[in-house]
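To start, I am sharing the structure in question, which I have written as structure tokens.
Omission of a single protein chain aside, the complex is shown with its protein chains in their original locations.
Residue numbering begins at 1 within each chain, and the chains themselves are lettered A and B in the order written.
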Amino acid sequence: MLEQVKDWDDDFYERWKPIAMGFVNEAERCLQCGKCTGQCPAAAVTPGYNPRKLIRDLVDGNIKRILSSVELWQCFFCSGCYSTCPMDINFPFFIFMLRLGAMNEGYGWEDVKQLEAYAEKDYLKDGITVSIRERNPFVVDTVGDIGKIREAAGLPTKRVVSKRGVAEINMISDLSGMTSFMKKIGGVDLLDCNTCDDAQARRCKTKPLPSKVGKITTKTRFYNYGEPSGGKTNAKT
Amino acid sequence: MADNYLEAYGKETSQDAGERTLKYFEDLFSMEMPLSRMMKMMPGMVKFMMSSKDTREDLFKFMPQMTPMIKQAVTGK
Partner (left out) sequence: MPRLDKVAQIPKPDKIFVFKSCVASNKYPGIEACSSDSLRILGIEPVDSDEQTCCGGFVTFANVAAPTASMPAVARNLSLAEEKGLDTCVVCNGCWTFLNEFGHFMNHNAEVKASVNMMLNMMGKEYKGTGSVYHIAEMYYRLKEELAENVKRPLKGIKVATHYGCHYLGGGKYTAIDDAQMPSYLEEIIEILGGEVVPYTANRECCGTGFTQVINGKDLSLEHTKTKLDSVKEADPDILVVQCPYCHSQLDRIQQQFNYRDEGDFQTPILHIAQLVGMGLGLDVAKLGFAAHVSGRARLENVLDRIGR
């Protein structure tokens, strides 16, 4: 793999820093001490995930490996790495920004697709991200109607954000491009091998993940940090 | 299907991917307000204006501030 070294984008990180408005900085100070990985909850449950390696690859400019990896999407966003880092590298922000970059390359849309409803159906519609509807039937059995509990606690039956408030966040979303971003995510087809029909299967033979998001073709991610060989197995999800 | 990420990217180098990513972030965080971007904002503002009476009043109060910005965007100065 040595010849691939030439392939790295050496100054990517240096050029990215000023563009990213201070969200990503100080990675060049990384000591490679591995404290972040030592206390990482995601690293504790997945052998492949390793914040130290991700930082190293970013600073060295091994962009393809980072952006196409499954590991990028395994972060718990707990900020534990930041709290323990001797050089104050705020790693969760790197993950956040790199995920945006990976989506631009076509990776990770299937994950984001599952979360889009929170923004579209709850955050922008009611102003509250987590709705009062309970999806888990066992919880409904135990708890019953949350509205009644709210009344008993002396609160209004339903927390309502005023119409004005909802109109304002909708305008913010329209003006800052969040709405069009969400429309892109809404365009992703999620296909599952267990449930897909014949027509979908036919499309599936020609394209790995049969969907296009605007100009972006969605792709499957790889376990780039799981195996030393560079991830032969495709990610299933 | 590609076996690993190097195959998936084919002949594209990290430079190409990096270039594309940098371009994406440049667009995302751009502070400039060209005409195309301002036109994209219009539907949202109209929707906000139509939602109630007080939102319309607030938006009209903002008009004096907006006119020079539109002028600048149209003339490109």
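Following the convention adopted for this analysis, a contact is a pair of C-beta atoms (placed from the backbone, for glycine too) under 8 Å apart; a residue touches a chain by one contact, two chains touch by 3 or more.
These numbers come from a predicted model, not from an experiment.
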*Any idea which of A:Thr37, A:Gln74 or A:Thr217 touches the chain not displayed?*
A:Gln74
*In the complete complex, which positions of subunit A touch the hidden chain?*
21-23, 41-42, 44-46, 73-80, 82-84, 88, 92, 96, 99-100, 103, 108, 111-112, 114-116, 118-119, 123, 127-132, 134, 136, 138-139, 142-144, 146, 148-150, 152-155, 159-162, 164-166, 168-169, 171-173, 175-178, 181-182, 185, 237
*Can you list, in ascending order, the subunit B residues touching the missing chain?*
28-29, 31, 45, 48, 55, 58-59, 61-62, 65
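The working rule: only the chains that are shown with their structure count from here on.
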*Take the average of all CA coordinates in subunit A, do the same for subunit B, and state the distance between these two points in whole angstrom.*
21
_subunit A partner contacts - residues on subunit B that touch it in the complex_ = 1-6, 8-9, 12-15, 17-22, 24-26, 28-29, 40-41, 43-45, 47-48, 51-52, 54-55
*Using the touch rule from the top, collect the residues of subunit A that touch subunit B in their complex.*
4, 7-9, 12, 15-16, 19-21, 61-65, 67-69, 97, 100-101, 104-105, 163-164, 167-168, 170-171, 173-175, 177, 179-180, 208, 219-220, 222, 224, 229-232, 234
